[in-house]
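Every protein chain except one is present and positioned as in the full complex.
Per-chain residue numbering starts at 1, and chain names A, B and C are given in the order in which the chains are listed.
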Amino acid sequence: MRKTPKIINDPNACAAELLDGLVEAYDGEAKKVGAGSIVMSDLPDGKVALLVGGGSGHEPIYHGLVGSNMADGAACGDIFAAPPPNIVLEATQAVDRGKGVLYLYGNYAGDVMNFDMGAELADDEDIRVETVLIWDDVASAPPERKEDRRGIAGLVLIVKIAGAAASTVDSLDELVRVTTKARDNTRSVGVAVAAGSIPATGEPTFDLAEGMMGVGMGIHGEKGVRVDPLCTADEMAPQLLDIVFGDDLEFGDGDEVILFINSLGATTQMELLILNRAIKPLLAAKGIKVYDTVIGDIVTCQEMAGLSVSLLKLDDELKKYWDMPCQSVGYSKM
Amino acid sequence: MRKTPKIINDPNACAAELLDGLVEAYDGEAKKVGAGSIVMSDLPDGKVALLVGGGSGHEPIYHGLVGSNMADGAACGDIFAAPPPNIVLEATQAVDRGKGVLYLYGNYAGDVMNFDMGAELADDEDIRVETVLIWDDVASAPPERKEDRRGIAGLVLIVKIAGAAASTVDSLDELVRVTTKARDNTRSVGVAVAAGSIPATGEPTFDLAEGMMGVGMGIHGEKGVRVDPLCTADEMAPQLLDIVFGDDLEFGDGDEVILFINSLGATTQMELLILNRAIKPLLAAKGIKVYDTVIGDIVTCQEMAGLSVSLLKLDDELKKYWDMPCQSVGYSKM
Amino acid sequence: MSKANLTLDEVVAMLDRVADKIIASEPELSEADRNIGDGDHGLGMQRGLTAAKEKLAEGGFPSIDKAFMAVGTAMMSSMGGASGAIFGTLFRAGGKALKGQGVFDSAGLATFLQAAVQGVQDRGKAEVGDKTVVDAMVPAAEKAKGTSEGNLTEALAAAADAAEGGKEASKDMVAKFGRAKTLGDGAVGHPDAGALSFTIIMQAMRDYVNE
Partner (left out) sequence: MSKANLTLDEVVAMLDRVADKIIASEPELSEADRNIGDGDHGLGMQRGLTAAKEKLAEGGFPSIDKAFMAVGTAMMSSMGGASGAIFGTLFRAGGKALKGQGVFDSAGLATFLQAAVQGVQDRGKAEVGDKTVVDAMVPAAEKAKGTSEGNLTEALAAAADAAEGGKEASKDMVAKFGRAKTLGDGAVGHPDAGALSFTIIMQAMRDYVNE
């Protein structure tokens, strides 16, 4: 397969350079901190802080979710690599305004270990840190083993809610409560149809035979629930929803949800919209009302082709936070 | 080259199905009208109307730019094909609130002929129509032949301004004036590194030898100014800016601009950010202040790889319209 | 068995044959557009003439002009793109000029083509040499003018050859209109896609009367 040509400089410097470019994209609203963090420039005193982060190469997440009523900062690792503890610490110190810091990131071993070490270092500096892990990928482990699940595109919805809450609440505990609720109310499932490649090597991150789809695969190509011949959008929609509805969170008559259809990179918005056309009647048939639909490529893996479907079940409190405007490179809302 | 697998149904029904899915993405805020238009549901009486449109397959434009403080409606054609006159008429009738309708679209022969025929039909129905053509691609013809230039990614900035103005101004003439100013203050240039494919045939829209880049190429693969070996992002940045600065619009010390770096599809946000890192110092060196940076894949051609750089030169009036919040599937702002 | 002139039913059958021929040529037409434009010309023509076939099958045309115009209207409202406007106009303007004619003969062909050229040029502003469908239409119209008192079979054969010649000549031209407009000399060596479509249309008409 001919490789997608990349417009970069030194293939080993991509993570560092994209972070510089991202900071520039904020036109002063955010600044670079330490070796690999981006932090909002004017964080008010007494604000409860929200820190996100993870490996680079999945742009615009996580670092592109820094913004107004979004994350206060992000600790960024190299391509597909969790940020090291010293970077986590630098970001933590930069966002803390005395009320403590919530770490919100995807549940991957590398991220957990490095953020935990960062939290230990922050503790030495007397900064209070709490952690909420994102594990929305229902295809990655059964419901009894939530802590083994991966975090995928549902993170965008969770960070949006947490960011709005962090601008509003008075205490870290309150932010943990709201964010945990958003996390617990979110379910996602993905499908991969072609691999992205690692910029430094040009190698695809996984192998998938031509004409096949990996149902439930993760955003780095982690194994899903099955590999089948690629089907149509109309056939795919019920398969994906069945996986979500088969999980432990009830979605039923009268429930209101945020629906997010995410492209993993090269899959076009045309395709996301065609899938949306197939999904909406299936939700309606269950009596589920879509409060807001988000369509976009916000959680990507380079030029990987595939998509994911995420549902966030709302209650009045979550709706209030969802309705707040927000602005970031990755997701904005009027 | 192995084709990017597409998640679709009938390859010949993509345009119709994506429009249905797009309407669904608006969750009631917009509705489908006639054979191929999308129109905001609650347009106030007396509003000056903004109608955009063009071929499908470039999602999220144009139809994804319908929204609050954005376009009131869009007339959509089949994949890469301007909408037929009857669809333009249906959209025109649906958005008109008695103050007339501005047609704002890219300068392609098919679009011009079909929208002109639509305007003739609208005239029969006593609806006043004015037209502003978007021709921001400086690489497509010399400045003396502006009317031969293509419309590319700069359209997003122009539609954003026009949409804000359309919510504000009292008369169609005033909307034409503001929109024309935004159009005349916008310049873009693109570069292609790999072709997208037509969903119905799977064929790439153009041929570009491996390892090469088409500087100045259009979003359908129209010829640019030269084909060179693919260079680094740092080398590309000054080449693209030189083409823009070589044009008739002065960009100089003290000017404020909106900078938009757009991906044509498969080019990642990582790459856009790495290019942004290279562009910002070049603008700073000329004394140009970036008022706002937009990074995203809003004007695409399926899984085409490549990007474009657009600059919109602001004045106080344009800045006022830029600052207004807006919401659409394709572009939103807090 | 060649025909001197065509009845309304035969005109409808001929147009149906034209539609079949264009639909079958989709890959060739798309490929032609890929070389000079965005590669969708065959798909647009296929869409337009599929819609036209439906209209033709519905029937109920009072006269031959309405049959031609129905094809044009179907194309114009289903295709979009440059070719929807151009080929829609071609059949609508050409058809309109046949008003009052009971049969389609060599004089009708000349009338049809002349009005079609006028309509297409009014709409698209292209001149001969701009690498558009006009380059195939103008020679065909001129040839038909010269054969307008002869036999329809021969007139169509001559017009089809003239169209083919114009299409071939378009290979050396630099495109000025449509999505190909700024390809400049990158398109030299390839014929214009719309000129190819027009040639296939004329050949299908010729082949129909030759059967």
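In the analysis below, contacts are C-beta pairs under 8 Å (C-beta built on N, C-alpha and C of every residue); 3 or more make two chains touch, one makes a residue touch a chain.
Being a predicted model, the structure only gives us computed values, none of them experimental.
J.: May I ask you to name the displayed chains that the omitted chain touches in the full complex?
T.: Output: missing chain touches A.
J.: If the hidden chain were put back, which of A:A200, A:L249 or A:M334 would touch it?
T.: A:A200
J.: Which candidate, A:A141, A:C231, A:L249 or A:M334, sits in contact with the chain we can't see?
T.: Touches the omitted chain: A:A141.
J.: Among A:I79, A:I243 or A:V290, which one touches the chain that has been omitted from the display?
T.: A:I79
J.: Which positions on chain A touch the chain that was left off?
T.: 12, 35, 55, 77-87, 108-110, 113-114, 117, 140-141, 148, 150, 198, 200-201, 203-206, 218, 220-223
The criterion applied here is as follows: only the chains that are shown with their structure count from here on.
J.: Please give the intersection of the contact partners of chain A with those of chain B.
T.: none
J.: If we define chain centres by averaging CA atoms, which chain lands farthest from chain B? Would you check?
T.: C
J.: Take the average of all CA coordinates in chain A, do the same for chain B, and state the distance between these two points in whole angstrom.
T.: 28
J.: As a quick test, compute the distance in whole Å between the mean CA positions of chain A and chain C.
T.: A distance of 54 Å separates the two centres.
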